[in-house]
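FYI, not all chains are in this one, though none of them got moved.
Order of writing sets the labels: A, B and C. Residues in every chain begin at 1.
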Amino acid sequence: MLPLPVMDAAIERALLEDLASGDVTTEAIVPKTARGLGRAVAKQPLVVCGGDVFARVFYKLDASIRVERRIAEGSRAESGDVLWIVEGATGKILSGERTALNFAQRMSGIATLAARFVAAVPPGSSLAIVDTRKTTPGLRALERYAVRTGGAKNHRNDLGSMILVKDNHVAAAGGVRAAVELARARACHALRIEVEVTSFEELDEALDAHADVVMLDNFRNEDVANAVARAKGRAIVEVSGGITLERIPELARLGVDVVSVGALTHSAPAADISLELERLG
Amino acid sequence: MLPLPVMDAAIERALLEDLASGDVTTEAIVPKTARGLGRAVAKQPLVVCGGDVFARVFYKLDASIRVERRIAEGSRAESGDVLWIVEGATGKILSGERTALNFAQRMSGIATLAARFVAAVPPGSSLAIVDTRKTTPGLRALERYAVRTGGAKNHRNDLGSMILVKDNHVAAAGGVRAAVELARARACHALRIEVEVTSFEELDEALDAHADVVMLDNFRNEDVANAVARAKGRAIVEVSGGITLERIPELARLGVDVVSVGALTHSAPAADISLELERLG
Amino acid sequence: MLPLPVMDAAIERALLEDLASGDVTTEAIVPKTARGLGRAVAKQPLVVCGGDVFARVFYKLDASIRVERRIAEGSRAESGDVLWIVEGATGKILSGERTALNFAQRMSGIATLAARFVAAVPPGSSLAIVDTRKTTPGLRALERYAVRTGGAKNHRNDLGSMILVKDNHVAAAGGVRAAVELARARACHALRIEVEVTSFEELDEALDAHADVVMLDNFRNEDVANAVARAKGRAIVEVSGGITLERIPELARLGVDVVSVGALTHSAPAADISLELERLG
C-alpha cells in the first residue's frame, strides 16, 4: 500500500527526467491514431512488485490508457509470464515504457531478493528479515514497499521513527546506560529504543537499561547464541552486518529475532522485465 | 562535472526523506558542542565516485562542516583507504552520514562496475562501453556521471536527445527505411539517428537510409562480425542486449564500436564505504 | 534541533506567499542604502522559540543581515525582553519582518502553552506531556520542535512511525487481540504498539497482547486509577481526550505516564512579539 501522493511525486520526477524535451522518435514516426497493446513479460523468475506504479506512469501520460494486472503483487512469476497488460495510444505507451519498467524492474528486483532471504528462514522459525536505511535516495518509500512485497519487513523508516543508539552516540554519552537514559528522558515515548552493541558488556548494559531491541553488530555465531540467551525475554535480538543468504538458517536456529540486510535495497539486481508491444487496428 | 542545481535537487530530497521528523537519537544524546572527525573508508577495492555529493550533503545540513577529498574522483581505492574526511559538529555529521553514504556507495558502485567493463576491453581497441536509460528514477544525472567517472561513456540522456528507432517504431512506419526517412524529415538536424536492427535485412536498410548508428540487438558473435563488415565506414556499430563482462574482449576483437550495458546502472551493487567517526575535543 | 532543509522548505514557501509580487511600499519609500537595527521584543511573558527560523528568514532575503540571539531557545522571557536583534538593510528587514514574526509568534506560542502544561505536573512526578498529530498542515516539524522547546515531548510523528490501534482498526480486525497480533505479525519490529482502549475489557485484552502503550480514551479519573493499577509494569499508560490544564495534577497523582494534549498545537494562541526598528546612519 503506497499512498498515491508518495507514488506520484516519484513518478512525475521520473517522467520529467526522460521526457522534458519530448520523445523525438515517437513524435516523428508513430501516428497519433495508432493504438497498441503491450505485455509486460517476466524474462526471469521473480516476485512481482510495482504494478500500481507501472500503471500510474502511463496514467500520468494519458489518462485513457488502461492497465490490467495479470499477476498479483507479491506473487511469483516464471520466465515468460505476463505480469501486466497496457492498452492505449501507441505513442504514449512507447514514451512511458522505459520509465514504467525502470520502476517495476527495481521494485521486483528488491522483492525477489527479499523473498530469497525469507525463503532461507527454516520453517517454524519466527526470524524476521528486515531492510535498512541503505535505500536509493528519493525512493525509500517504494523500496520499503518492495521489501514488504517480497515477504520481508521494514526496519525504521528514518531518523525520526526510532531511537537507535550507535557506537558514536554511546561515546558521546559516555556509556550505553547513560545513552539509553538520555534517550528515554528526552525522546518520545512512542518510539522503541534499540542499542547497537559490540561486546557482551555493552549487551548487558543495554539489557539492564531496558532497551527494546539490541543489535548485535558483527557477532560470530557462537557469540550470537550467548547473546540470545542473555536477552531472552528482555529484548528483541537483531543481528546486523555483512549478512549473507547462507548464514540465515543458522541465525534462525540460534533464536535470533531479526536480521537486517542492507543488500536488500542497496544491491538488489533489477529483475528482467520487458514490454512486448503489438499493434491494434 | 555535475551542475550544482542538479546535485542539490537530489540531495535536498534525500535529506528530507531521512530527516523530515528530525534525528531523535542524536538530538537526545549528542551535545550540541561536540565536534567530530569522520573518515569515509573503502571496505573493498573500488573506483571513487561521489565526493562532491558526499560533501554537499553535509554542507546542506551545516555550512560550517568541512570535507576534504583524499582520493580523486575516478581513482581506484583499496580496502582501508580513506576517501574523504569530514569535520565539524558531531550531531550534524551523524544526521547526514547515512544520506551521504547512500549516494556515495551507489555512485562508487556504478563507477566500479563501469571500470570493470572498461578494463575488459583489450588494449588498442577503441570499443566504447556505454550505459542505457535503465537508470534509477530521479538519479539519472548522478548515475550517468558515475558511469563516466568509471571510464565508460554515456548513451543518449533521454527521449529527446537522440532519435533511436526501435522495432515498434519500425512497425508503426512500415519499415526501417520509412522510419528513418520520417525521422530525418521531421526531427532536429542536431540529433543522431540510431536504428535497432534484428536482422541483416534491417541492417542493410538502416545503412542505406544513412543511419548514424546501428544497434545490433541480440546478435550472435558470428553475426556481429558480418554486421561490422557491412557497416564499416557507413555507421557506428553498437551491440546491445544481455551483455556480460566475458563477452567484451570478443566484441572488441570483432570491431564493434560501442557496447551498451544496462547493468551498469540497474544492477551495480553498492560499493562498501563506511564512516568512522572520532571525537574532537 | 530542526534540520536546515526542513526549515528552509517552510521558510521559502512563506516568503513567496508574502513577497511574490514584491514589497511595493518599501520599494517606493525606503532608500536602498538605509540600514536599521530591529529588536524582537516580547510583549507578554513567553517561552522563547523559533530563533533559528527568525534568523533564517532574513538570511534568505539577504545573506548579509546579521541576527543575534539574546535569550536562548526554551528560556522564559518577560514582557519587554529583547529576544533577538536583527541588523542590516532596512528594506530587507521590513520585507521579512512579518514572515519572521509569523513563525516566531506561532512557535513561541506553542512552547509557552506546552510549558504551562509541563509546569502543572507536580514536582517528583514523571508524567510526560506530549503533543498529537493535530498540527498545522505543512508545519509539523516546526510545531513538534516548539513542543519540545517548551519542555513537553512528542508523540509519534506520522502514520508510519508507530503502530496506533484505534477503535476502527479494532473493529476491522474483530477485536483488540486480533488487531495487535496482526500488527505484530506484519509490521516493523522497530515500532512500538499502542492501543486505544475505551473499556476495562479492551484494556485487559491490550495488556494481554503485550501492547507497549495503552491509551485510555476519555476515562474518568476513578477509572484511570483502576487502569493504571492493571497496567503497572506491563505497559506505558497514556491518557487522552479533552485534557485541560486543571486535570494534570490529578492525572500525575494517579500514576499516569503520558498525557497527550492536542491543544498544544491546534489551539495555542500566538505569543505576542513585535519588532522595533531603529535607523542606523
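Rule of thumb we're sticking to: contacts are C-beta pairs under 8 Å (C-beta built on N, C-alpha and C of every residue); 3 or more make two chains touch, one makes a residue touch a chain.
Nothing here was measured: the structure is a model prediction, and the numbers come from that model.
Q: Given 3 placed copies of the single sequence, give me the total number of copies for the whole complex.
A: 6
One rule holds in what follows: only the chains that are shown with their structure count from here on.
Q: Which chain has its C-alpha centre farthest away from the C-alpha centre of chain C?
A: The most remote chain is B.
Q: Need the CA-centroid distance for the pair chain B / chain C, whole Å please.
A: About 43 Å separates the centre of chain B from that of chain C.
Q: For chain A and chain B, let me know how many angstrom lie between their CA-based centres, rounded off.
A: Taking the mean C-alpha position of each chain, the two centres sit 22 Å apart.
Q: Could you state the distance in Å from the CA-based centre of chain A to that of chain C?
A: Centres of chain A and chain C (C-alpha means) sit 32 Å apart.
Q: Can you list the residues of chain B that touch 2 or more other chains?
A: In chain B, 19-23, 26-27, 95 touch at least two other chains.
Q: Please output the residues of chain A touching chain B within their complex, sorted ascending.
A: 10-11, 13-14, 17-31, 34, 36, 90, 94-95, 98-99, 101-103, 105-106, 109, 133-140, 158-166, 168-169, 171-173, 179, 182-183, 185-188, 191, 262-263, 266-267, 269-270, 277, 279
Q: Give the list of chain C residues in touch with chain B in this complex.
A: For chain C paired with chain B, touching residues are 1-6, 9, 140-141, 144-145, 157-158, 161.
Q: In the complex of these two chains, what residues of chain B are touching chain C?
A: Counting only chain B, the residues touching chain C are 12, 15-16, 19-23, 26-27, 32, 60-62, 91, 95.
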